[in-house]
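Shown here: the complex without one of its protein chains, the others still in place.
To keep things simple, chains are lettered A, B and C as they appear, and every chain counts its residues starting from 1.
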């Protein structure tokens, strides 16, 4: 395939900037964590969305965040049926292999996955994305979250945000269907957290476990 | 659960740093891409590993990279069987919904997923991680890549790296089992690329489509 | 704006190909029609869609087709209210200024404008495109065409195609609300035609004025 195009120039330029500006300050960190192995304390389940990059939002250094990213930051319920479960495998890897202490499910505003779920629910035929081979099934994982909406939305944008919040609550519930996570949480060895990133303002909202509401984080 | 611990302090501190240092320069970008919707040109399939953060390595601004992260940056073969396929759903979302132009599979050195695959292959009984409910099945996706090893490794570390390279090649082959990707690549509307990040040195290697080898990127 | 990017390379390459391959055969035609003025006999109302280029489909030489392209190839009804009417102005220009003989309204399959109309009709809130400042209003011009559907569609794809056909019929009706066109058609000086291009197969369907149906054109 001789004529295959070169590596995307924008990515090469970005890599150059990383080599020049950031790597010099973190090369020891990379080298040491290569030799010693990674030991992140936080596992983060986030969305693939290009506007919600966990390492950016939490200013994370190499080695700090073990990150799973799928459409709509969903955790499926525990289902050891012998099939491929990429997200569950990664959760298992983080909990059992890396012994993380925190699991954070981070949603975000204007999530295309939640939007596609709402569109396919409201008008199944017209739903473009929901009609593909995989997206429709995947985002059907959001459905149970409708029971966990606890805001009182008045317009479409608010309804979507309320469902984005509820979906984080649901994913946390689903994490607790993993026996190891449930057990480790009960004895205080693992903490489950929720957050929601406002991609418009850059504000983080964190889940208050007592009230179930999301409040703006006080930096 | 009144006594539930607070949000992890390290994450709050990182978020504070983001608010103070980076957000002021990028708030317009966040706001604009919230209103106009994301329009990333690159979809990246990376590993959950905390030392291989795509936005860091490519110095990416918000909105640039649509990122899927699972254990060992694997793309399963196309299999529309009606089950949950998180990675395939995200790929579908990027290709059909966001119309990305580039798909980059990025592996990295000392990958725990590849290591676990090799351990469970060589000594099935002693393999700790492979015995869980999900990881063993998931990393079995690496097996076909053994046919695509084209280096000639002499020690264990080299063997692992050769398999990390081969696994990227295999994932690119698997991307081509998605009919839409195969078709769009054929007419030049999508490009598939491979890379491998050396977490020890911070060097990026990119796949040469002609030779099949990975060469250090010239920044 | 010193750092403004260069002209898109792909367009420059295409222009080079035009200069090398096609222009040499048509330079006399360009020069003569520059001096004498254009004298196209056909005015075509088509869609902006990148897959339905009139000059390509009709292998047209320079000077042959006077082409209006808007979303969903719509002709609004005659409405001389003193406001800006780009499509009506262009129709007036073709009929009065260029004295075209044929007016062809050409629809096409999988039209995003028709799809957006159907989506916003079926689920107003979820309709992304219909919620912009202009698209929703513009595609509401399709609504009267629902009365002109004469196929009997069974699934969503067929319903959309039936509406694409009907919308061509409606635009032809709307052309007849222009007094000059109505008059000129009555005395046989202008002919109105309809067509629909199957972007998937490259087949053209033409409107049979007697039956109202669209039949595959026999090349």
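Basically, a contact is a pair of C-beta atoms (placed from the backbone, for glycine too) under 8 Å apart; a residue touches a chain by one contact, two chains touch by 3 or more.
Model, not experiment: these values are computed from the prediction.
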Determine which of the presented chains are touched by the chain that is not presented, and list them.
-> B, C
Just name the one of B:147, B:183 or B:215 that touches the chain not displayed here.
-> B:183
Hidden partner interface residues of chain B, rising order = 28-29, 31-33, 35-37, 39, 41, 63, 95-96, 98-99, 101, 180, 183-184, 186-187, 189
Residues from chain C at the interface with the omitted partner, ascending = 1-2, 4-5, 7-8, 10-12, 14-23, 26-27, 30-31, 33-35, 37-38, 40-43, 48-51, 53, 55-60, 62-71, 74, 76, 78, 80, 82-94, 96-98, 102, 104, 109-110, 112-113, 116, 128-129, 132-135, 137-139, 141, 191, 193, 195, 199-202, 204, 206, 209-210, 217, 219
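Keep in mind that, in the parts below, only the chains that are shown with their structure count from here on.
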Expressed in ° and rounded to a multiple of 5, what is the rotation angle of the C-alpha superposition of chain B on chain C?
-> 105
In angstrom, rounded to a whole number, how far apart do the mean CA points of chain A and chain B lie?
-> 14
Could you list the positions in chain A whose residues touch two or more of the other chains?
-> 128
